[in-house]
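A protein chain is absent from this complex, but the other protein chains hold their places.
Labels A and B are assigned to the chains in the order they are written; within every chain, residues are numbered from 1.
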Amino acid sequence: MEPQKKITSLRMEHITKRFPGVLASDDITLSVGEGEVLALVGENGAGKTTLMNILMGLYQPDEGRILINGEEVHFKSPNDAFAAGLGMVHQQYMLVPNMTVLENIALGYKQAWSPLKLDLTMVRDRINEISKKYGLYVDPDAYIWQLSVGEQQRVELVKTLCLGARFLILDEPTSALTPQETDELIVLLKRMSSELSIIFISHKLQEVKDLSSKISILRHGAIVFEGNTDEHSPSDIAALMTGHEVDLPQNDEAACNGTPVLDIKNLNVKSDRGFLALKNLNLTIRCGEIVGLAGVSGNGQRELAEAINGLRKVESGEILFFGENIANKTPYHIIEAGMGYIPEERNTEGIVPSFSMKENLILKDTGREEFSNHSFLKNKAIEKNANDLRVKFDIRSPNIHVAAGSLSGGNIQKVILAREISRKPKFLIAVYPIRGLDLGAAEFIHKQLLEKRKEGIGILLVSEELDEILDLSDRVAVIFKGQIQKVLDRKDANRRSLGILMAGVKDDQTV
Amino acid sequence: MTKQFRILYKVSIIILAILAAMLIGSIILMTIGADVFKTYLVILFEPLKTTLQLSEVLLRAIPLTIIALGISVAYRSGIINIGAEGQMAMGILGTTAVALAFPELPKPVLLPMAVLAGAISGGVWGFIPGFLKAKLQVSELLSTVMLNYIAAQFYTFLLRGPMLDPAELTMGSGTPQSMRLSRNLWLNRFLPGTRLHTGLFFALALALLIYFLLWKTKYGYKMRAAGASARAAKYGGISVTWYLVIAMVISGAFAGMAGAIEIAGVHRRAIEGITGGYGFSGIVVALFGGLHPAGIIPASFFFGLLIVGADMTQRMVGVPANMVNVLQGVIILVIVATKMILADPYLMEKVWRKVQGLGKKTKEVTA
Partner (left out) sequence: MNFIVNILSLGIPFSVALLIASLGEMFNQRAGVFNLGCEGIMAMGAFLGMLVPYSIGQGGATPGIYNVLGLLLAMGVGALFGMLFGFVVVTFRAPQGIAGIGLQMFGVGTAGTLFRHFVGGTQSVPGIGNLPIPGLSKIPILGPIFFSHNLLVYLAFLFVPTAWYILFKTPWGLRVRAVGTNPRAADSIGIQVNKVRYQALAVGGALAGLAGAYLSLCQAKMFSDEIIAGRGFIAVALVYFGHWHPVKIMGGALLFSLAQALQLAIQGQGINFPYEFAVMLPYALVIIVLAFSREKQLLGPTALGQPFNREKRI
């Protein structure tokens, strides 16, 4: 590869992009100069990823233009963006799992292509060259599925650099990393910023402070603030991000000392890949308490929630629910025993998108006497139920007959919440309940959870957001590689203590 | 976006789809040098000209309706049944076996028993792929097709052997067919001069039954949920695999009943070629009818029309009857493609914005 010109300035001017029903990018202008690191900040759904996808040629803007080194460029596809020297590491890694690192990089390395042969040696040499230059070492012959999340990210970085990136875009680079891996990455990026300019997307204020030189804040598709990082405090930035004081309802009441309702003993559960996702996991939750399960996504949270609800096989161990061992019972049985569940994927696990709102609200109750008469459904009762819940939970929809999948994320979550809560469960499992929701919806859901806690219902709250966990939980359990590291009381739980445990360090003194 | 636009958009898409289907059909017709216009005329209108022909159309519509109803139950429950041919064949065998074994039983006993036997035989043949999918994740697309071939061989075996008409043996002609079945099995033909039989009302009754089952009962709700989103249904406590199997059994049973009705109403003996593509045509009818009894009934009529019409084209315009398969295949391709277009809100918005843009430009020009 011949040495290419450095990218000294990149500008996006008046970029506008519409998707059906939503203005994803609203007249956005931003610029990055030589050696600068721009943090693109905003809540989920603010439009950050869309904007970067436009920059990388994956989407075409409806209006506006992009200038590199002062010249206007038109990217019809990612190939054009690569040719101009841009490279992106996406939030969900763009790697083919059953191919090797070498093959994944060769996929973009057109110089090694000839009609009859794939010159893998050329690719291998290039990888070595980049690895040496930046200190990023990867094993070219490893299959992607064999690598850890952190290692895969390194492959993505090497890939973009091999393909000639002189400008890096990183989308939520630390979302799947432990605090330790995060620190390593920030050091690396700081080093690289002397050679390349970087835009990185994040909603984590601390790393924005650590790494960036400039900040642009996006809200509802528009830039609401831009400035230099040094001149502002994290709380200023947080307030600008959300538009009003960040004030999620806090759990200030004393913990209830009730009887254990969910008692998990030595639970062993396999993941989809076949190895153990949960290893001798122990956890007890009492009535009237919220136990927050903190941990980086991918440490067994999904498998735990599924195992408790009968959706995944328990290899060994017990799950005692009000004294009954529900391990490996059918989901129906567990639901009837009083388990409530707000699942992780609201669109595919929580609702049947093509069914109407009223139909979704009785998903688990078609056998109940109030909704069916000897197998025949009682339409009037079903409609009344839907209308009542719609008011009570403030679900914004044109009517109760509209397809549930067409509602906004927050309202879909409200439908699920309404259904679960109105069934008067004895216990509730909420998995990432406010992920991707706006503050209003999040506040509502948290209020509901606290109310149920007051009524004496035990709740297992699984979340990645330490703020949410710290606000709501009576006790916090940290899960790491399928085991509970430790369970902390409210007073002992803070960002630092939890962060250490999330990284797998059991003993406080070693840090 | 206005409501008028929405309706206009959808109607235009459907019209374009129909034209596309006819166009592709025309290409084939032109390849064999046939008169395209005349051919379509024959297929679509000729059978409507006499009562006899019309009755033949209805005659075809009866098994099509029953099979399509069964297929729509399966489809809505999340499983695609390509095995109706084989299930129908097994149903015929079941019916014939009962009729051959108990010819003396009075009609009110024999007829229901024989039809039930047909339903059970078809149901069993539907159970197999359903079970294989539920327990062993075997794709039903492949297992049902294989079972069609197996059933066809089994059918021939029985007709040439154990079920062979003794008269054929003595005469030495060896046509694979059973002997004429007892009159106690026969469905009455109620339109003099035609073969139209009371099975018609049975088919309509089944349509009503399916409507109630799927939309008015809790079992139907669960089946539809399982088909619409298996994952969410599972999370909701619905046993998806169980309903999958039930749906295939129902689907097979309906195909089996269609076979029973054909025997009892039309042929009155088991012969080769009865299934004659009804199994596959049933799929097209189900899709065309929007997987709903209210749509399936007129759709069956339409495809009955195509089948009878295509029979006539050989004589009248020199187009082989195979043309009906061409049309059915094209219709399936066009339907699935059209469904995707209609379900795409992005596209509708894009077109709306273009139309608005054009409207603005026209206003500017005229202003």
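Criterion: a contact is a pair of C-beta atoms (placed from the backbone, for glycine too) under 8 Å apart; a residue touches a chain by one contact, two chains touch by 3 or more.
All of these numbers come straight from a predicted model, not from anything done at the bench.
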item: Identified contact with the non-displayed chain, of A:73, A:99 or A:224; value: A:99
item: Touch with the omitted chain, as defined above, among B:42, B:330 or B:348; value: B:330
item: From B:42, B:59, B:82 or B:247, residue that would touch the chain that is not displayed; value: B:82
item: Hidden-chain contact residue, picked from the options B:1, B:145 or B:316; value: B:145
item: In chain B, positions touching the absent partner; value: 28, 31-32, 80, 82, 132, 136-139, 141-143, 145-147, 149-150, 153-154, 156-157, 160-161, 280, 283-284, 287, 318-320, 322-333, 336-337, 339-341, 346
item: Interface with the undisplayed chain - residues on chain A; value: 19, 56, 58-59, 77-79, 82, 88, 90, 92-99, 103-104, 106-108, 112-118, 145, 159, 163
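Methods note: only the chains that are shown with their structure count from here on.
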item: Whole-Å gap separating chain A and chain B, where each centre is the average of the chain's CA atoms; value: 46
item: Sites on chain B touched by chain A in the complex; value: 216-219, 221-222, 224-225, 228-229, 231-239, 345-346, 348-349
item: For the chain A and chain B complex, residues of the former touching the latter; value: 19-21, 309, 311, 330-332, 334-336, 341, 343, 348-355, 359, 363-364, 366-367, 371-372, 375-377
